[in-house]
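Every protein chain except one is present and positioned as in the full complex.
A, B and C label the chains in the order they appear, each numbered from 1.
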Amino acid sequence: MQNIRTDLAIEMHEMLMEAASEISGVTVKQEEKDNIHISRIAINTLKAQMQMGKPIGHYITIEFQDLNIAEGEEYEALCHVVAQELGALLSLKEKSNILVVGLGNRNITPDALGPQVVSKLMVTRHLLEYIPEQIDEGIRPVCAISPGVLGTTGMETGEIVRGVTDKIKPEAVVVIDALAARSMDRISTTIQICDTGISPGAGVGNKRKALDKSTLGVPVIAVGVPTVIDAATITADTLKLAADTEKAKSDSKLYEALSELDSDEQYAMLKDALPETLSGFMVTPKEVDLLIERVSKVVANGINLALHKNITFQDIDAYIS
Amino acid sequence: MQNIRTDLAIEMHEMLMEAASEISGVTVKQEEKDNIHISRIAINTLKAQMQMGKPIGHYITIEFQDLNIAEGEEYEALCHVVAQELGALLSLKEKSNILVVGLGNRNITPDALGPQVVSKLMVTRHLLEYIPEQIDEGIRPVCAISPGVLGTTGMETGEIVRGVTDKIKPEAVVVIDALAARSMDRISTTIQICDTGISPGAGVGNKRKALDKSTLGVPVIAVGVPTVIDAATITADTLKLAADTEKAKSDSKLYEALSELDSDEQYAMLKDALPETLSGFMVTPKEVDLLIERVSKVVANGINLALHKNITFQDIDAYIS
Amino acid sequence: MQNIRTDLAIEMHEMLMEAASEISGVTVKQEEKDNIHISRIAINTLKAQMQMGKPIGHYITIEFQDLNIAEGEEYEALCHVVAQELGALLSLKEKSNILVVGLGNRNITPDALGPQVVSKLMVTRHLLEYIPEQIDEGIRPVCAISPGVLGTTGMETGEIVRGVTDKIKPEAVVVIDALAARSMDRISTTIQICDTGISPGAGVGNKRKALDKSTLGVPVIAVGVPTVIDAATITADTLKLAADTEKAKSDSKLYEALSELDSDEQYAMLKDALPETLSGFMVTPKEVDLLIERVSKVVANGINLALHKNITFQDIDAYIS
Partner (left out) sequence: MQNIRTDLAIEMHEMLMEAASEISGVTVKQEEKDNIHISRIAINTLKAQMQMGKPIGHYITIEFQDLNIAEGEEYEALCHVVAQELGALLSLKEKSNILVVGLGNRNITPDALGPQVVSKLMVTRHLLEYIPEQIDEGIRPVCAISPGVLGTTGMETGEIVRGVTDKIKPEAVVVIDALAARSMDRISTTIQICDTGISPGAGVGNKRKALDKSTLGVPVIAVGVPTVIDAATITADTLKLAADTEKAKSDSKLYEALSELDSDEQYAMLKDALPETLSGFMVTPKEVDLLIERVSKVVANGINLALHKNITFQDIDAYIS
């Protein structure tokens, strides 16, 4: 999970939300729909970009209840919301060719979101080329790849994806990735979409790692879902709760000491203190397999509905088989 | 992972070690062999049983280096140590029939140790019955089952295993289980063996859950390997390191407050404070798949070598296929 | 796939259909519903049992189109048909306790139907015991086990299942198994249900292998789906087509020779001639993973709907998670 330590996107979105309301050149819209909460932030000016610390572009967060369903109305409504938000950012011409990239290591369950989404996509580019007469109107040429991770391929993902886009020449790229969250509540209950791609170590400009318009030459939409939490988070959360319990006891020195640190100081302190060895550990829900299965189906079907016109869930099923 | 919260066996073993040296009726032996550390504790008297809080019996802990090998001399030496310790506890008659039980949920990787071990065993009972003439001397009738967990079967594991032992009438049962450890260093570097079986909620006497001589009617050897850590552990460990860092700063109230709590008080406090929701989370190494694969091969081959006479690693390979 | 050579149930059903119409003591009903064909045969008298070569009981075959959908109306209709037919055979009292047994080897995909179905069941027995107040009216106590196969456990499946039923004392057992078909068209397009259980080597009376009322002491419903084809089938089918092609050529001795054999003679000849080594081979659709996934979901939900009252597909989803 190469990006997990560098890209706590969800916190950025949250911080963005707080900051956005007060900055000119930034617009914020919120919407509630079928128990789904949608936040849309647009950074419109270079000045706002500087203040926000994020590139000009659109940042969408879709929050929903625990995903304990995999079919039915509620589930389909969620897929349609994802499709709609994604479609709005993509603004595709008819017949334009799309490449979907599933980042992550398929053998580490919580990192396998990208490959899982790719496995559930309606991949159609070859069909439109070889048997166009059998393909319905409204079906767009879509291709997809799960390029693996640096540790298993020996190549930066950016190198592979650039190699493929150079040959395939898609009109846009959609990149899927698993994220780390600072809060347990986020796991599999949030989908983030932005049109600025993925640029790890932002500012540093590692061109081999970035997947964005500047490196791929075409618009790059990133879709991310938090699937693990940071070990420091657990510690900080637990400590906070411990402090609250301590509070009840009179004369608790621990409570006193903790209450003198604000939440960010505490997190920083714990992050620094985290044992080296812990970097090889991850914190996941026990039923992480099921969660990834379900949320990847939502993301995949959101993409399927966004890219192909007038298709139904049954059409998707028939194509996937 | 039903046992993980109730049965932190490894801590008990550690506490046992400390306590054992001072109590009469308890013998302790330690041995170092090929970079492998073996501790053998015997509780011999009822008085010692009371003092130790563990039933009369033998408790063996095998500690080794990071298991980054899956073949070769070091690996084979480790298998032989497991075989030897296991063999000593089993003290089998020739041709006696053994049932191996792999506890745990095969779909949650760190809990899948039991089923993984079972899948690597030389299962021979049916061969000795149907084609005895083709089976080598020294091969004992072994059968094996992975009964699943309460949440997926709706039945207590004890009910299933008792049902099977009543029909099969083995002369001994070997039970394999994944454990939770309090220390990250323990993950996949320790194998525990005891001849008192598994008795969750010790003392309470939940007969449907226990897997021991009193419930199964035959000797029960338990083999356990820590594969996850407790979320409270991470918090406690991190906090301790944080406190040490704080120490450097003069006038750190946090350090002062923390240093007033001893380690057990701290753990208890954090354990209590752990958010409810965290009970659904687990902390595992990222490469947990590989670790389980390797340590289960060691345990399986330890059992294979202990149960069948004069077999080689190549014989095992040939049987498994 | 232990049963594949001994239990070509689907042929028996077909032969049954032909024979049934002419025999007294046998009733046959056919029904067409939403593109689903249902045949129900009842063998009612001992005389009919002798003539049919099958025990007194009910034999239901559900045939449907290629299963290229996994949700939607058509899919749900199919689940309801399975539920209805199964429910009719089970005729359960309120609150009666059911054990579902998934036969087969989970590591050989086409044989994994049983374990796959079990993994998709609403298992509730433990919930009704430990947290009855949280469980909806209409939910029945269901438990389930995938006992593995002789080759991996060393025990006859019948021994394990009898051991478990002796402890659990269910009021009925539902057994799921993958079957071999003689025709490629059958693969994943037929579900068979009968209330006579599974009795391999019928007549021979291998009590350790049979799973029926006489061995388990309670009614046993068997549900089977063909997932592989017999290698002799492919040869016979191909040969027939080859002969037809030859026919066009005048003076084809091959056609002449083949046309002198009737279809059963041909099959018998080819079956006998099948190379020994072929017994280790199987013929499956390339997308067998997907097919097993889908048909096991239909069977599982058929069982879920049959066993629990007034539940919806969304309820099932919520329970499974």
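Keep in mind that, in the parts below, a contact is a pair of C-beta atoms (placed from the backbone, for glycine too) under 8 Å apart; a residue touches a chain by one contact, two chains touch by 3 or more.
For clarity, every value in this text was computed on a predicted model and none was experimentally measured.
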- Per the touch definition above, residue among A:53, A:138 or A:163 touching the missing chain: A:163
- Which of A:37, A:80, A:125 or A:213 touches the chain that is not shown? A:125
- Note on the structure: Contact with the hidden chain, among C:77, C:234 or C:320, goes to C:234
- Hidden partner sits against chain C at residues 1, 107-109, 184-185, 229, 231-232, 234-235, 237-239, 241-242, 244-246, 252-254, 256-258, 260-261, 269-270, 272-275, 277-278, 280-287, 289
- Message: Suppose we count only contacts with the excluded chain; which residues of chain A make the list?
- Response: 107, 118-119, 123-127, 141-148, 150-156, 159-160, 162-168
- Of the residues in chain B, which ones touch the absent chain? 68-72, 74, 287, 290, 294, 312-314, 317-318, 321
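By definition in this document, only the chains that are shown with their structure count from here on.
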- Longest centre-to-centre distance from chain A, chain (CA-based): C
- Query: Between copies chain A and chain B, are the contact residues mostly the same numbers or mostly different, with half as the line?
  - Reply: same
- Message: Counting only Cα atoms for the centres, state how far chain A is from chain C in Å.
- Response: 42
- Inter-chain centre distance, chain A versus chain B - centres from mean C-alpha coordinates, in Å: 38
- Query: Of all the residues in chain B, which ones touch at least 2 other chains?
  - Reply: 107
